[in-house]
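Take this structure first; my questions come after.
Every protein chain but one is kept in place in this view of the complex.
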Amino acid sequence: MSAAVIFPPDQAPTTARNPSLATIAWRALTRKSGRIIGVLILLFFISMAIFGPMLYPKQLPINGANLYAPPSWAHPLGTDFEGTGVLAEIVTGSRYVLSAAALAALFTIAVGTFMGIVSGYFLGLTDNIIMRITDFILTIPGFPLLIVLSTIWSFGSPIAMGVVLGLTGWGGLARAVRSQTLSLRERGFIEAARGLGLSNGHIIGREILPNIAPYIAMNLLLSVTGAIYAEVGLFFLGVIPFQANNWGVMLNLAFGNGAMYTPQSLLYMISPMACIMLVTFGIVLTLDALDEILNPRLREG
Amino acid sequence: MGSVAVEPAQASALDRDVACRVRGLTVTYKVDNRELSALRDVDLDIRQGQITAVIGESGSGKSTLALALMNAVSKPGRIAAGKVTYRDLGEVTAMDSERLRRARGRSLSMVFQASQNSLNPLTRVGAQLLDLARSHDMRDPRAVLREAAALAERMSLDADRVLTSYQHQLSGGMRQRVGIIFGLVLKPQVLLLDEPTTALDVLSQSSVLEIVRSIQRERQLTTVLITHDMGVVAELADRVVVLYAGRVVEEAPTTELIRHPRHPYTRALIQAIPRLTGDPSLARPLEGQPPSLAAIPTTGCVFRGRCPHRMEVCETSTPGISQVSDTDHRYACHWEGAAND
Amino acid sequence: MIEVRAIEKVYRGGGGLLSQRAVKALRGVSLTLKDGEAISLIGESGCGKTTLGRIIAGLETYSQGELVFDGTPLSQVPPGDRPQWFHRVQLVQQDPYGALNPARTLGNALVDPLKLQAKHLGKDATWTRERARELLNLVGLDPEATLYKYPHNLSGGQRQRFVVARALTVDPKVLVADEAVSMIDVSLRLGILSLLSDLRVRLGISVIFITHDVAAARYVARDGVICVIYRGEIVEYGRTDDIIRSPVHPYTQALLSAMPVLRGLEKPGPDRFIPSQDLDTQAQDEAGCLFRSRCRFATERCGREHPNLVALDGGERLHACFYPQARDVVPVPVG
Partner (left out) sequence: MKSLIPRLIRRLFGGIIMILAVASFTFFLIHLIPGNPALSKLTSLEMSGVQPRQAELEVSAIYGFLPHQPLYIQYLQYIWQLLHLNLGKSIMYAGISVSHLLLLALPWTVFTVTAGIIVSFVVGILAGVLIAVYRDRWFGNGITLFSTFLHGIPQLIMALLLAYLLTTIWPIFPYGSPYKASMTPGFTLPFIGSLIFHAILPVAAYAISSYGGWALTMKSSVVSVLGDDFILASELRGLKPRIRIGYIARNAILPLFTTLTLSIGFMFGGSVFIEQIFDYRGLGYMLITATTNLDYPLMAGAFLIITTAVIVANILADFLYTAIDPRIRVQ
C-alpha cells in the first residue's frame, strides 16, 4: 500500500527539518504590510533611545527670546516655553522612557509568569495564598497605589521605576497565566508526563512554558505600553522628582507652565503624546506578527 | 445474484413513496482559496414514513448532508450544485430566507447531537418552547406547551420540572430528550436526527432510541438518522445510505445491508464491529485513515486508498452505480467480487 | 500482580461551606489482577470505574483500603519512591487530543521519558533513539513519518497509538486504558483494541480496560475477566464468557440489553429489557441495594438490606444481588 494514498498531501510523511525560527519570523512579517511598519516604528524609537542622546549636549540650551517658536531648521518641532527645541527634548527624553518601560515589562513578565505557573501547577495552599495577593493587587487601582508608594520610595531612576512598575503590575498576567496553566493541566499530557516520572521542573519548563510562551511574549510587548503610560503619568503628575528629561516631564512642564492655554504651543503639546501613541501603534502591529511566529498551529496555515 | 448497472433516474422508482429527493448535490468548502468538496454528486431518496439512516465516519460529509437537507450550509461552505426537494414543501435549495425560516422547525425539524447544547443557557425550557411557537405563528402557544408536557411525560420525564428548568439543570440524557421534544412538538413532516445518541451513556442511548422508535412508528414520521454507529442504524433504520468521502457508496434496506454488504468499505466496517456473540477473533480492523477533506481524490474511487481489492481502474474512473437485481440494493464499486456476497 | 483491597474513595465538597457533602466514588472495591491478565471494568459514566483506574495508576489517592503491587502495600512505600513505584502502571487516556503536548514534536515527547529510562538502565543516547523507533514500530506507526511531526499532524487513531507507545517507554507491567477508543473514528476503534490485546500477548503486560461498551470489553478481555461496577461497588464479577453468556445481576443485564442488535445478523435476546430511568448521579439513598430504584425485579427486601458481593454457586463468579438469575438478554446470532 503506497503511503502517498493513505496520507493526505499536507500530512505526507516528511523527514525534512522544520523551518528555522528566522525563516518563520520573516514569513510572518512579510505576510501583512502593517507588521513591517510596526517593526520599523519600534526599531526607529529603539535607535532613537540608544543613539539619540549622543547628538545633544547634556544640558539643553534655553533661549528666552525664542519662546513657542514655529518649526524651523534649528528646531524642526518648534520650541517650548523656555525656547528649548522640542525635537531635542523628545530625542533625549526617549532613552529614559523606553529603558524604564523595557525593564518594567521584563519584571512584570518574570514575576507574573512565575506566580501564575506556580499557582496553577501546585494548587492547594500555594495557589490560595498567591491568588489572595493577586486579587488584592488587582483590586487596588494602579495609579493611586503608585502615587502613594512614591512617598516612601524614590523611583526616579529607570531601574527603580522598572522594579516598582513590575512589582505592582504583575497581577493580571499572573491570573491569566494561572488560568492557562489550569486549562493545560486539564488536558492529559501533563498528567501523562507525571505518570512517566518526569520531574516538576521538566513539566513546567518543557511542557507548560512552550504552550504559554506565545501568550507571555505578547504580554511582554503589552506590558511595555502599560509601563510607558504609568511612568509618563507619574512624571506628569509631578509626584516623582525629575532626574532626567523625559516625555512625562515634558507634559508636566507644559501643563504647569500654561502651554494648555495658548494655541502656539500646539507642536510642543502634541509631540510627546504623538510619540507615545506611535510607540503603542508599533507595538500593536508587531504583536500581530509575534502571535503567528510563536504559535505552531498558526504557522502551518 | 447478479448485478446490472443502472441510471440514477431509474433508481428512484415510486414518487409516491418519496418524501425528499436529493439530486446531484455537491457541497464545497473554501479552504485556503481551494474549493474542496465535502459532498459530491449525491443522489438520495428519503422514503415517506420510514427511517433512512446515513452512516459515515468523520470526513464522510454526513454532517454537511444534514445541513444541506435544511439548506443551512454556511460560509465558507456552499451548495455548489444540485437540488433538495421535499414532496410537501418544494425545493428548499431555491427558497428565500423567510420561506426557509418558516419551513425550518415547523415542517423540517432537527434533533442535534447530544454533545451539543441546543438550548439557550439563559432562558427556561418552557420560555424557549414559547419562542418556538411564536416564531411559527401558532395560534395558541399554550397548546404547544401542553403538547410538550405530554411528550415529556411519555419520555418518563417530570414535565413541570423540565419546562421550568434551565439547560444546566438537566443531565445529558434529559437534555437530549428535551431536544427531541423541540423536534416533535410542532408535528413536523420530516425529522432529522444528527448523531442523536453520541456521547450519551449506554443506558440513556438505548432509552432514547426506544423513544424515537415508538414515536416514529406511531406517527409514521419520515425520519433521517445521521450517525457513525452501525449499532444505532441496526436498531432504528429501515434503510441505510453509506457515505464515504462525500459520496454515496452503498444503499440498501438495513437487514439486507448488514447481512449482505457489497461495497468493500461497508464490508470492512461491519467486520470491524466488536460483537457480543460469535468468535471475537473474527473481527478485523480497518486499514488506513479516515478521509480528510483536502486529500479526497477527485478522480477515481474515493475508497481506493484503504481498499483491499484496489485495481488499476479505481485510480482513473469513478465507479458507477450498480444495482443488485430485483432488489433495492445499490452500490458503487468496480470490483467484480462486490456483486457476490 | 496487583491487588486492590477494599479501596474507598470519598470526594469532599460541592454545595458550599454550609452544605458540605461527601460523594462516595468507590465503596470498598477489591480486585486481583495477575501478570499478563486482562480485565474489563464496565459501568455507566460516574460509576467509579475511571476513579479506580486512576487510583491504580497512582494519579489519585484513596481514602480507605490498600493498593498492593507484588506483595508490597503502597502504605509501606516512602512517598519519595512512589512515582518510581507507579512506573509499572501507565494510563492511556480517553482523549488522544489532550494527551499530547501541541507545542512539542512527537520525537521529543517520546525521547524525554526514554532518557530517564536510559539513565535508569545505564544506556546511552543511541539506545534511546533506537528504542523510540522500536516502540513506534511496535504500535504500528512509521517512525520516519512520526518523529519530526507535531501532534496535530496525526489522526485520532494514530495519536492513540502514539500515546500507547509513549506509555511503553517506561516498560510498564500494566496498561490502564480508560475509554481509550470512545473518541476515535469507528473504523479505527478495533485497530486500537487489537493493539492492546496484541501487546498483552507479546509483551506479557496486563491490561485494565475501562469502558461502557460491553462488546469492546469482551473483545479486549476475551480470555480474562469482566468486572461490573455500579455507584462505586462491584455488582458482578467473573470470566468474560460467563458474564456475557449468563449475567445474573440485573444491572449487568441492563448494560448487555442496551447493546444494539445488528439486525440481519442477530436478533434480540428473549429477556432483553430497556431501563427507562437514567443514573441519578446526585442520588443520596444509601440504604439497601443501590440499584433498586432502577431495578425492575426489586423487592421489599432490596430496600431494607444491602446485598454483599458473594460467590455464585460457590465458584469463582461473584455477584451482589439477592435474586441472582441468569437471563438471556444478549443478541442471538441468526442464519
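Chains here go by letter, A, B and C, matching the order in which they are written, and residues are numbered from 1 within each.
The criterion applied here is as follows: a contact is a pair of C-beta atoms (placed from the backbone, for glycine too) under 8 Å apart; a residue touches a chain by one contact, two chains touch by 3 or more.
Worth saying up front: this structure is predicted, and the values here are computed from it rather than measured.
Colleague: Just name the one of B:A72, B:A199 or B:A294 that touches the chain not displayed here.
Modeller: From the options B:A72, B:A199 or B:A294, the contact with the absent chain belongs to B:A72.
Colleague: Using the definition of touch stated at the top, determine which of B:R21, B:R47 or B:R102 touches the missing chain.
Modeller: Among B:R21, B:R47 or B:R102, only B:R102 touches the chain that is not shown.
Colleague: Among A:F114, A:Y215 or A:F281, single out the residue that touches the unshown chain.
Modeller: A:F281
Colleague: Please give every residue of subunit B in contact with the chain that is not shown.
Modeller: 70, 72, 101-106, 109-110, 112, 116-123, 131-132, 134-136, 166, 168-169, 182
Colleague: Just checking the interface: what residues of subunit A touch the absent partner chain?
Modeller: Considering the whole complex, subunit A reaches the absent chain at 135-136, 138-145, 147-152, 172, 225, 229, 232-233, 236-239, 251, 255, 260-263, 266, 269, 273, 276-277, 280-281, 284.
Heads up, the rule we're going with is that only the chains that are shown with their structure count from here on.
Colleague: Report the chain whose mean Cα position is at the greatest distance from that of subunit A.
Modeller: With centres defined by C-alpha atoms, farthest from subunit A sits B.
Colleague: What whole-Å value do you get for the distance between subunit A and subunit C if each is reduced to the mean of its CA atoms?
Modeller: 49
Colleague: When the centre of a chain is set as the mean of its C-alpha atoms, what distance in Å lies between subunit B and subunit C?
Modeller: 32
Colleague: Multi-chain contacts only, two chains or more: what residues does subunit B have there?
Modeller: 289, 292 - these are the residues of subunit B that touch more than one other chain.
Colleague: Which subunit A residues sit where two or more other chains touch them?
Modeller: Each of 7, 11 in subunit A touches at least two other chains.
Colleague: Name, in rising order, each residue of subunit C that touches subunit A in their complex.
Modeller: Those in contact with subunit A are residues 57-59, 83-84, 86-87, 90-91, 93, 95, 98-105, 108-109, 112-113, 116, 142, 144-145, 148, 150, 152-153, 163, 166-167, 169-170.
Colleague: Would you pull the subunit B residues touching subunit C in the complex into a rising list?
Modeller: Contacts found on subunit B: 57-58, 156, 171, 173-174, 201-207, 209-210, 228-232, 234-235, 254-259, 268-270, 272-278, 280-281, 283-286, 289-290, 292.
Colleague: Once bound in the complex, which stretches of subunit C touch subunit B?
Modeller: Counting only subunit C, the residues touching subunit B are 44-45, 155, 157-158, 185-191, 193-194, 212-216, 218-219, 222, 244, 254-266, 274-279, 281, 330-333, 335.
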